[in-house]
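Take this structure first; my questions come after.
Removed: one protein chain of the complex. Kept in place: all other protein chains.
Moving on, here comes chain A:
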Amino acid sequence: MASSRKITLRSSDGESFEVEEAVAVESQTIKHMIEDDCADNAIPLPNVTSKILAKVIEYCKKHVDASKAEDRVNDEDLKAWDAAFIKVDQVDQATLFDLILAANYLNIKSLLDLTCQTVADMIKGNLFPVRNEWLNFTFSIANRELVLVCLTEWVAHRRLFCS
């Protein structure tokens, strides 16, 4: 059903957003609600604030547009757009976690993957200092060396291998 029916979504703080059905059904949750015929009036989303819903809609709209034949965006460009969309300075950390919760609730797999990978990259990129007397290292040591010693120190300390 590629109709350009409009769906109204209502955020937790009472704001209404009108979107095309194709954009709304990027969310599996909303898709099921529409199929179950609960979408005559606005669809209430009590778990999502207007600030976050606006961002989610922006994401879904871009991804729907990207896959339309006339306006086909290639994978590289879409990835670049995603990266800019999620860039941490733009999106503060609280918003990032709220986006994760929203993507999970609304069941939008690609947004969930994008946001979770971003958090994983932040953790990998050591955005917090390591403090541990066993390791005895300062933060500035290059990743690989720290990790190598970290693992062997930990393993040795745990007497996993040494008899």
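Here is the rule we use: a contact is a pair of C-beta atoms (placed from the backbone, for glycine too) under 8 Å apart; a residue touches a chain by one contact, two chains touch by 3 or more; residues count from 1.
Here, contacts and distances are computed from a predicted model.
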| item | value |
| --- | --- |
| Name of the absent chain as recorded in UniProt (options "Histidine--tRNA ligase, cytoplasmic", "F-box/kelch-repeat protein At3g24760", "Small ribosomal subunit protein mS39" or "Dynein light chain roadblock") | "F-box/kelch-repeat protein At3g24760" |
| Option from A:A42, A:L78 or A:I100 whose C-beta touches the chain left out | A:I100 |
| Touching residues on chain A - with respect to the absent chain | 88-89, 93-94, 97, 100-101, 104, 112, 116-117, 119-120, 122-132, 134-135, 144, 146-148, 150-152, 154-156, 158-163 |
